[in-house]
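In this view, the complex is presented without one of its protein chains, the others remaining in place.
Up next, chain A:
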Amino acid sequence: MASSDALLPISAREEEPSCPYTKLPDGSRSDPETHPRRRRPYKGLLAVSFGLLLIAFYVALIATQDGSRSNEAANAIDETEKTTSSSRARLAGVSEKSNDGLWKLSGGRNTPAFEWNNSMLSWQRTAFHFQPEENWMNDPNGPLFYKGWYHFFYQYNPNAAVWGDIVWGHAVSRDLIHWVHLPLAMVADQWYDSNGVWTGSATILPDGSIVMLYTGSTDKAVQVQNLAYPEDLNDPLLLKWVKFPGNPVLVPPPGILPKDFRDPTTAWKTPEGKWRITIGSKINKTGISLVYDTTDFKTYEKLDTLLHGVPNTGMWECVDFYPVSKTARKGLDTSVNGPDVKHIVKASMDDTRFDHYAVGTYFESNGTWIPDDPTIDVGMSSSLRYDYGKFYASKTFYDQNKGRRILWSWIGESDSEAADVQKGWSSLQGIPRTVALDTKTGKNLVQSPVEEIKSLRLSSKKFDLELSPGSVVPVDVGTATQLDIEAEFEIKKESLDKFFGDASVVAEAEEFSCEKNGAGSTVRNALGPFGFSVLATESLSEQTPVYFYIAKGKDSKLKTFFCTDTSRSSVANDVIKPIYGSVVPVLKGEKLTMRILVDHSIVEAFGQGGRTCITSRVYPTTAIYGAAKLFLFNNALDATVTASFKVWQMNSAFIHPYSEEAVRALTRT
């Protein structure tokens, strides 16, 4: 077995991640900015020992200057006067998990103490979203279609309901909805992945064989890329996988830190007939995507150029790169190129936990890409996101079975880890979505849950209602925890005319955002907000509104926002309850449409045919089981809204544990 040392570049070789307190010599690049991580050069034994003596002296000096604090802190940590709401580096606004929101917990002295019981927790498990039987899951890995089966792999912790000990889980389906769990595909049994079998992607070769590239965290916690392939291509279930004996096939190149090199993509063909992949990384705070060419997936040449990079975006995880058709809403094989094609670069931003993408042009001659609109380049706060809610580490694959591109996404929890441990599981996958370029705008993608989800639809009810200003209307559909809702809204012409003519209606579109000032769906404005409230109690003590908010722009145009407000989704004080959403493009003549999938603790909302999507996790304590209801509301001050919609009860997907019987059952349908 090759020694890990032999393959690593100098800077990596000298790092001892298992002994984190060892000094690191100055790395292989000069760093103009003062960086807390950089270490000074080694001086000499005499100098160092003398220096250490003086360091000890200096530390003693600081300690005594600090007075009694340091001693106290070490042994009996007392409360400090400092509040938690003081400013903090890089935290403000970047993460939904803000300290303020958590520690000024709702309630206090007068609300009853809240406790999770097993009934509330077991309700949270979904009926038709992919999730393992227990424990922690994160990134989707290597999705592919092969010999009649959709394969799905995922980051999995077999030992706990929190991240750790990561291996590859595996499941198969005929229709991306009804799944059977299979045995683990890959475990951490080699030195080059003993610290983690991390994210990777599949490439299907022209002869029909499959190669899988994935990141391994080595025994020295260096991130490397490894090759694996099915042991038996005649087994349509691809139960067993073989790791290439020559692994790793890629190690961090010079200039890239050993822990900034992960998540290789599906490969695409170059004009020379080679295969090309890209791997996300960073240099200082610039997020980048490295490019490698290969003919056999075993040896690679690194291109001098990057696919792309954007300053101040931090580490790019789970990079994805693929073509989209400009003229038709269909999927394209990853290698397709041509005049009717644009290319998407997507990355998951480690700093913010947002997935961003941009539409642009790929230059196959040198493997570079530029965005159509550099002001909304990948990772910038203003750039487009697949989803404005809880959604990360997404990955697409080309489904050659039905000629579409499918998007998988990791949907984490928004509750406390104690609850995850108590309920025994954590995380879901979003319903797979088709993704394509919005041929009407040409500037954004549109996503839609795969058609096959309609096979879960049971009974339905159709409604046509007129909502007067300020109305809240219960929608009687029976149980309301597993629903598919398709709705169309229209504001009455008289109300719109009045709105435009009314000078007292302030133009606020430029400053508005769904999460602004925490008022969410409770605000009342000229034209709304209006929409549905899902997982609501009869008294609306808990509810999750999904709605449109229409704001007037300075140029008198309307700007429409699509939002989900989880701030009142639960009275529990240990869950995160953000207000999510974004502007949604509405073209002339279009009615306002939304689609909502409700599945226990997950709500997936699609605005305007999937131009703006929002996934939310909610944890109601009373709006559960039979007590969960559906409402329609119109908060407008005096506009009337008509709503025309259909609500389906959704069946369970009956995702089964592994057995040959379960596999056979899927084959029969």
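One rule holds in what follows: a residue touches a chain if its C-beta (ideal position, glycine included) is under 8 Å from a C-beta of that chain, and two chains touch if they have at least 3 such contacts; residues count from 1.
In this section, contacts and distances are computed from a predicted model.
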Chain excluded from display, named as in UniProt, from "F-box protein SKIP24 isoform X2", "Cell wall / vacuolar inhibitor of fructosidase 1-like", "Mannose-1-phosphate guanylyltransferase" or "ER membrane protein complex subunit 1": "Cell wall / vacuolar inhibitor of fructosidase 1-like"
Identified contact with the non-displayed chain, of A:196, A:323, A:360 or A:610: A:196
Residue touching the undisplayed chain, where the options are A:173, A:190, A:203 or A:217: A:217
Chain not shown: contacting residue from A:364, A:452, A:486 or A:574: A:574
Residue of A:163, A:229, A:244 or A:463 touching the missing chain in the full complex: A:163
Where the missing chain touches chain A, by residue: 17-18, 20-21, 23-24, 34, 36-37, 39-40, 43, 47, 50-51, 54-55, 57-59, 62-63, 66, 69-74, 77-80, 82, 84, 86-91, 97, 99, 102-103, 105, 107-109, 111-115, 160-165, 195-196, 217, 221, 223, 258-260, 314-315, 350-351, 353, 416-418, 420-422, 573-574
